[in-house]
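Just one protein chain is left out here, and the rest sit where they should.
Letters A, B and C name the chains as they come in the text, with residue numbers starting at 1 for each one.
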Amino acid sequence: MDIEDKYFKNISSRERAIFEGAITMGALFHQFVGTPVNSKSAETLEKSIKEAMELQPCIEEVQVKINRKMLEDANSEFNYVSLNGDMMDIKVVSRYNNKKAVLRMEYIDKLMYPLMYVEEADE
Amino acid sequence: MDIEDKYFKNISSRERAIFEGAITMGALFHQFVGTPVNSKSAETLEKSIKEAMELQPCIEEVQVKINRKMLEDANSEFNYVSLNGDMMDIKVVSRYNNKKAVLRMEYIDKLMYPLMYVEEADE
Amino acid sequence: MDIEDKYFKNISSRERAIFEGAITMGALFHQFVGTPVNSKSAETLEKSIKEAMELQPCIEEVQVKINRKMLEDANSEFNYVSLNGDMMDIKVVSRYNNKKAVLRMEYIDKLMYPLMYVEEADE
Partner (left out) sequence: MDIEDKYFKNISSRERAIFEGAITMGALFHQFVGTPVNSKSAETLEKSIKEAMELQPCIEEVQVKINRKMLEDANSEFNYVSLNGDMMDIKVVSRYNNKKAVLRMEYIDKLMYPLMYVEEADE
């Protein structure tokens, strides 16, 4: 079966890059939020998230930075916290054919919300 | 702050609808896969997924159908299974301004994979 | 196969009730943390969590209360929040043979941590 022809010919390459990047952004957030994490385990968790999410269709690169200062500030006496969206800065680079999209999630103080948006997308 | 002006003016209304719908599709899958479910609880779970995911930005409607036959076939002697992507048929309707997108996830036998795609999107 | 005889004869009925209740407590937390929720959807989510987790082995009853005041306080301009452990008060009643255990998760202000503990267990 030609998947591309059957399911994806109604959107452009740029739209496909945005579509696949956005799926991965939503997936990443909801898969890993809640994971126990502290300063020692953060680097391995970042690497694991990156490797997992780069497997998804059309994903070229995923960068995840877990805010070390927030890890320490949020620290309970149990010496770890549950990962939440406020602690993460994420970049997802997706590509379909020759069109690349860069998607981003970052916590916006004024919104009190981890906002996902398209940082750039090839015309 | 004008979020729209600051973060979203580089993509069209159609692209924004696709973007937000795709985030919700990825989020839904990774939030709820693994949930214990059987024939009795499936309806409440469908309703809960629908109500949760309709809260996300630009989402007009979410429909979730959990395949009752697969629930029964996959049944262990413990009388429930873990929800997985193969069991779900999902439709997400998103809108930004006057542009609507309909996204879909369905299990494709030939691919052995729950495929997410754009079913239709206003030009 | 006699599962009970092969896998569980090394622990008492009281211990089994504690064991199964604790699995469900950990499972509940990590399955549902991150779910979008607001005042309108909270009741359906509570019901869905209850029905899902009551499917697990030896679980007699699950009660989930999502703190409505925290939902409103944590509210962003997007009109929903991600469910986290601080917002939940959970009771899990498990039973094996004639031994019942009641497990609890509640947020302890002084610990800044949602603590799980055994509230009571039949001797």
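What we mean here is this: a contact is a pair of C-beta atoms (placed from the backbone, for glycine too) under 8 Å apart; a residue touches a chain by one contact, two chains touch by 3 or more.
This structure is a prediction, so every number in the text was calculated from the model and none was measured.
Touching residues on chain A toward the chain that is not drawn are 27, 31, 34-38, 40-41, 44-45, 47-49, 51-53, 55-57, 78-80.
Mapped onto chain B, contacts with the missing chain fall at residues 29-30, 33-34, 76-78, 82, 84-85, 111-113.
Seen across the whole complex, the unshown chain contacts chain C at 1, 3, 7-8, 10-11, 14-15, 18-31, 108, 110-111, 115-118, 120-121.
Everything that follows uses one rule, which is that only the chains that are shown with their structure count from here on.
Averaged Cα coordinates give chain B a centre that lies 25 Å from the centre of chain C.
The centroid of the Cα atoms in chain A and the matching centroid in chain C are 28 Å apart. Averaged C-alpha coordinates give centres for chain A and chain B that are 18 Å from one another. In chain A, 29-30, 111 are the positions where the chain touches two or more neighbouring chains simultaneously.
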